[in-house]
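This is the structure, below, for whatever I ask next.
A single protein chain has been omitted; all remaining protein chains appear in their positions.
== chain A ==
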Amino acid sequence: MFVTDIRKDFYEVVANQRVALMVATDIDALCACKILQALFHCDHIQYTLVPVTGWQELCTAFLEHKEQFRYFVLINCGANVDLLEMLQPDDDSIFFICDTHRPVDVVNVYNDTQIKLLIKQDDDLDVPSYDDIFRDEEDEDGGDSGNESDEGSEPSEKRRRFDEAAIERRIERQRARREWEARRREILFDYEQYEYHGTSAAMMFFELAWVLTKDTKDMLWWAVIGLTDQWVHDKITHIKYVTDIATMQRHVSRHNHRNEDEENSLSIDCMRISFEYDLRLTLYQHWSLYESICNSCYTSCSFKLWTLNGQKKLQEYLADMGLPLKQVKQKFNSMDVSIKENLREVIEESSNKYGMKDIRIQTFSVHFGFKNRFLASDMVHAASALLESAEKEESNTTDNFIKALDSLSRSNLERLHSGIDLAKRKLLAIQQTVASCLCTNLILSQGPFLYCYLLEGTPDVKLFSKPLALTLLCKYLLRAFVHSTRNKRCKLLPLIMAAPKDVEKGTVIVVGIPPESETSDKKNFFGRAFEKAAESTSSRTLHDHFDTSIIELKTEDRSKFLDALITLLS
C-alpha cells in the first residue's frame, strides 16, 4: 500500500526500532540513504546499512537480517517485483520501500499489511484499479457440482441434482470470468510493459525531513544530487526534471532566506547552495575548459568530435568565443579571472551560433567554504565513478559503496576529488570508445533496434562491465550515432549494448535504452522483451539487476537471444 502520511506511518513507526537499511547502488539511493542516516542519527534510531547490487544480494541480505530485524527500509529497490513472493518473509516483517522503479508491482500496491510504499501517489503511476485485477472468488468456487468426482477416484456414493438454471448461470459466470481474466491480462500487460522512473528517492526523504522540520542544507544538497543523478543517467523526462528542479529551488530559497542573518557571509565551514543556469560541460571547473568540451556528451556530439571536420569546427568555435587556446587548455582554476567573469554568457552566445541552443541548463551548485565550488552533476559523476571503481584488482562493492557515500559529505573533500579524477578517466574512456565504435561501424541496425557489442580486448572494457558506466556509454553512443547517421529511420531506434562481464564465466552484460529524442518519455520496454526472449530461447540469462533492462547473459547464448529479440520486436 501507499503510505499517505510518511511521518506518522513510516517515521514514527520505526522511531524506536532497529531498522535494516537496504540500499541499491545508484547515486540517488546513496543520497536518500545519507538523508535518512542523518535523520536516524538525529533521533538516535539504530540501523544497519546493507548495500545491495541486485536481487540475489537483496535476498541474501534479507535472509541474514530477518531474525534480528522486523523493519526493513529498501531504497531504490523492491518496488517493481512482488517482494513478498521473492523474499518469503514471516508475517511480521514490514517493508518500507522508497524506490523510483516503475511500474510498481500490483501486489505491492494492494498489500496492506507488510508492504508500505514510500512513493507519492500522484507520481504518474497509473496503477490498475483493484477490481480490475483482483477478484473476490465468492461465487466461483464451491459452485462446482458435487457430481464430478476427482478424476480417477471412485464415483461419489450419492449425488444431488442441481437446478439447470443455476448451472446455466454458473456457465454464464464462468464465461464472464474468462472475459474478465483476458481483460486483466491485457491491463497488466499494458501496465507492466514499460519500465521507467518516478520521483527521486532522495527527494522523498528530504520531504520527510522537511515535514519533520529537521531538514538541513546538507540534506537539501543530497536531494539535489539525487535528482541530478536521475538527469545524468537519463532516468526521467526533461519535463519531470525541470518540474522537480523548481521544487528544489523553492526549498533552496527558503533555506538561503532562513540563514541570511546568521551566515550570510562566506566562511571556512559554511555551505551555500545556489540555483544556477550553468553550462552542460561536465566537470569543467575541475578540468580544463577544452577537455571538458571534448568529453561532454552534449558538445562532443554536436561537433561530432570523432571526425576531422568536427575537430576543425571546435577550433572555429573556440576562436569565435575569442578565448586564447592557451587559456582554454589550462586548468580552469588557473584561467584568468577576467575570462571567467562572463564566461557562461560568452559560451552561450557562440554555442547558439553552432546550433547548441541548450548549452545551459537549470541546476544547482554548492560552495563549501571559499574555495570549493561543485555543480550537482560533478558530484554525480564523481560518486558514480567511485561506486564502480575497478581500481584494485578485486574491487569490493562494499568498499566502493562506502567511498562513494563518503564523497557526498562535505567533510570528505579529498574523497570527492579522487572521485572527480576517476570520473575524468571514465569520461575519457567513454569518449574514446564512442569514437572507435563509430569509426569502425560497430553499431549495427538489427531492424527493430540498434546493437553494439564491445569486444573483449577493447580498451577500458572492464570499466564497461559495470551497469552505471555501461548505461552512460550507451546514452553517449546513441546520441553520437544519431548525430552522425544519415539514415532517418535509425535515428528513431533504441539501442542495445553488450559488453564482456566476466570472461571466466563467459558472460556479457546487456543494456537496452530507449530511442534518443528531446521529448523522449524515457520508457524502456527492453525489460519485458529480454525476459521473453530469454524464455523462448532458454538462454542462460541472469535478471539480477534492479533495472530490468540490464541483464547478464552467457556469451554463447548471445546470438540466439538476439535473434529471438529481433523476432519479438519486429
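As a convention for this text, a contact is a pair of C-beta atoms (placed from the backbone, for glycine too) under 8 Å apart; a residue touches a chain by one contact, two chains touch by 3 or more; residues count from 1.
Simple rule for what comes next: contacts and distances are computed from a predicted model.
Remark: of the listed names "Creatine kinase S-type, mitochondrial", "Pre-mRNA-splicing factor 38", "Importin subunit alpha" or "Ribosomal RNA-processing protein 42", the one matching the undisplayed chain in UniProt is "Importin subunit alpha".
Screening A:R135, A:K353 or A:K523 against the full complex identifies A:R135 as the residue touching the chain left out.
Which of A:R177, A:K462 or A:R540 touches the hidden chain is settled by the complete complex: it is A:R540.
Of the residues in chain A, those that touch the hidden partner chain are 50-51, 56-57, 60-61, 82, 84-86, 88, 107, 110-113, 130, 134-138, 142-143, 145, 151-163, 165-166, 169-170, 397-398, 505-507, 531, 534-535, 538-544, 552, 554.
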